[in-house]
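With one protein chain withheld, the remaining protein chains of the complex are depicted in position.
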Amino acid sequence: MHFLITQVLNGLVSGMILFLTAAGLSLIFGLMNVVNVAHGSFFMLGAFVGLSVQQFTGSFWAALLLAPLPALLLGAVMERVFIRPLYRRGHLDQVLLTFGFTFVFVDAVRWLWGSGISSVSVPPVLDGIVRLGGIVVPKYRLFLIFVGLLLALVLWLVIERTRLGAMVRASVDDAPTAEGMGINVPLLQSSVFAAGVGIAALGGAVAAPIIGVYTGMDIEILIPAFIVVVIGGMGSLSGAFFGSVFVGLADTLGRSYLPGLSLFLVYVVMIVVLLTRPAGLFVARRS
Amino acid sequence: MTRFAPLAAAALLALAPAVLGNYGIGLLTECLIFAIFAMSLDLLIGYTGLLSFGHAAFFGLSAYAVVTLNVHLGVNGWLGLGAGIVLSTMFAVLVGAVSIRVSGIAFLMVTLAFAQLVFSAALKWRDVTGGTDGLGGLVRPRLFGSSLDNRVTMFYLAFACLVASVWALRRLVAAPLGSVFIGIKENAARMHALGYKVQRFRLLSFTIAGAFAGLAGGLYGLFNGYISTDALNWSVSGDVVIMVILGGAGTIVGPAIGAAIFLVMKDVVSSWTDHWMFLIGAVFIACVMVLPQGVWGAVLQVTGRRR
Partner (left out) sequence: MVTDTPRGITRRTWLAGAAAAGTLPARAVLAQSGKPLRIGLLNSFSGIFAVLGEDNLNGMSLSFAQDDWQAGGRHVEIIKEDDQINPQIGLQKLKKLVESDKVDMVVGIQASNVAMAVLDYVRANKVFFICSGAGTSGLTRNPMPNLFRTSFSSPQASAVIAKWVLDNVGPETMCMSADYAGGRDTISEFKRFYVKQGGRVSKEIYAPLGTSDFSVYLADLQAANGKSLYAFYAGSDAVRFVKQYAEYGLKDKIRLSCLGFMVESDVLPAQGDAALGIVSSLHYADTLDNPANKAFVAAYRTKYKKFPSVYSEYGYVTGEVIKQAMKTLGGDTSQLGKLEEAVASVKLDAPRGPFAFNPVSHNPIENEYVRVVAEVDGRLANKVISTTPNVSDTALDA
């Protein structure tokens, strides 16, 4: 039983890391219908910026706070200059464009930070383990679950309970009508894109103490994040959240109880889900 | 005049070994093989409107068939090539039958998932595939008395296959069947209303694409004499999508040109500079922004020809 609970906690941790990347990916798709292959690059960028901030200031908290900033800025510029002209041109062109950016980002990161692996240490307060009954959990992992849940809550509140959120929802549902109602859709799109990649950058910085900081982490997070988004339902925040938890748990429990099949499990699950619920598992069916 | 352009291009290509060194011939051969691979995917992307992101599976399966059958069982490379194409075609029927039930991004992800399953199987089945270390030691077969070990012979084999593929795909696209594919791409609902069994045609297109990818993969196995799981990696599926868009989706020759540009950039530019990734990325970005129809699409536009 202890073993199962431990593995469920582990599954939640990996689910939260996934959520931090998938949330933005899903929103960007939902609002702009853009497939952002470069999303993982912002995850990587956030980890590296966080690393530098921590080396410079010595503060993990400063690193978390500042890590999303360059991504926000770059994201806004990227959306304005490159992605906007492509909205009408379909997914293929977006894929090629953002795929091009993954190359540029990786090379820029190598140039700035070198190609070695670095690690980020956690602040003393989060160092060490907690014993809950017979279960051993590193404190930082509990913190990570907390960050994921907090972010989910904040995003949910913003989208469901604020005026800004209402505008985003209106634009997701029907952009032309939203525009007609006086919503500045282009501005909204830039903001959501920047915020989405900013969250991914935050995800990179938060995940760094566990998975390290290295070039290649961009691609490693990208495919699982896409799986989450399609399983959960593209464009839906709650879909991204439950999709992340679902994939995190399925992957972790699969590795633990079916180690021989763990490589196959997530993909089989994805095929089954897409065939039975192509819109995603966690999306309320709309008429 | 323009009628003869393809013939002139083919003739020029056929003469290339006379001026190129051994290394250049090898590089060109690789370009020709990937040209077939990219053209096969374009049948899906450019003509039927199916964005497949798992095309490496059909390429890799066939390449594995050629190498493993020869190395483990001593099967002649030609038989292996035939077996590889059959295997890829059959697998395409299976994957196609399942994945055409969904469309758009879901289709992309389902095809990716199938390819990843094949990749994982190759990774796990080490006794046969050699896993990440791969499998080498292929004994190449002979063609008209000359071994495929000879770079020039290998080149002409790939060249002949490319010419045959271009011819076959041109015929296909020009035939009524091609019009049905394009009709499905433009407006599937309309085709359905006209009484076409849309799903059957989609499956047919997927199967044909799988067969040509199998041809390319089998040639690659013969050419390389070695195969590893890297050939099944999702990044190969990504690469070939890029080749198609770069050259121009929805044209026959475009993807072939895209393949050549892509490979030359990857192989040659990476020898010049450590920052080849930056350059490649910048070229992709520039292409999307400036040449929305792809390189060949732009050429066609300038010369005023339709595809």
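Just so it is clear, A and B label the chains in written order, and each chain counts residues from 1 on its own.
In this section, contacts are C-beta pairs under 8 Å (C-beta built on N, C-alpha and C of every residue); 3 or more make two chains touch, one makes a residue touch a chain.
Quantities reported herein were computed from a predicted structural model and do not represent experimental measurements.
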Per the definition of touch given earlier, which of B:Thr111, B:Thr153, B:Ser205 or B:Asn224 contacts the omitted chain?
B:Asn224
Of the listed residues A:Tyr214, A:Phe241 or A:Phe282, which contacts the missing chain in the full complex?
A:Tyr214
For the chain not shown, which residue from A:Ser14, A:Gln54, A:Thr98 or A:Ser171 touches it across the whole complex?
A:Ser14
List every residue of chain A that touches the chain not included in the displayed model.
2-3, 6-7, 10, 13-14, 17, 110-111, 114-119, 121, 129, 136, 138, 140-141, 209-212, 214-217, 220, 252, 255-256, 259, 262-263
Which residues does chain B use to touch the chain missing from this display?
21-24, 26-27, 30, 123-124, 126, 130-134, 136-138, 149, 224-226, 228, 230-231, 266-267, 270-274, 277
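What we mean here is this: only the chains that are shown with their structure count from here on.
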Dist(centroid_CA(chain A), centroid_CA(chain B)) in Å evaluates to 32
So, in the complex, the side of chain B touching chain A is made of residues 45, 51, 98, 101-106, 109-110, 112-114, 116-117, 120-121, 123-124, 234-235, 238, 241-242, 245-246, 249, 275, 277-278, 280-285, 287-289, 292
If we count contacts the way the header does, which residues on chain A are in touch with chain B in the complex?
29, 35, 82, 85-86, 89, 91-93, 95-97, 99-108, 110-111, 219, 223, 226-227, 230, 234, 260, 263-264, 267-268, 270-271, 274-275, 278
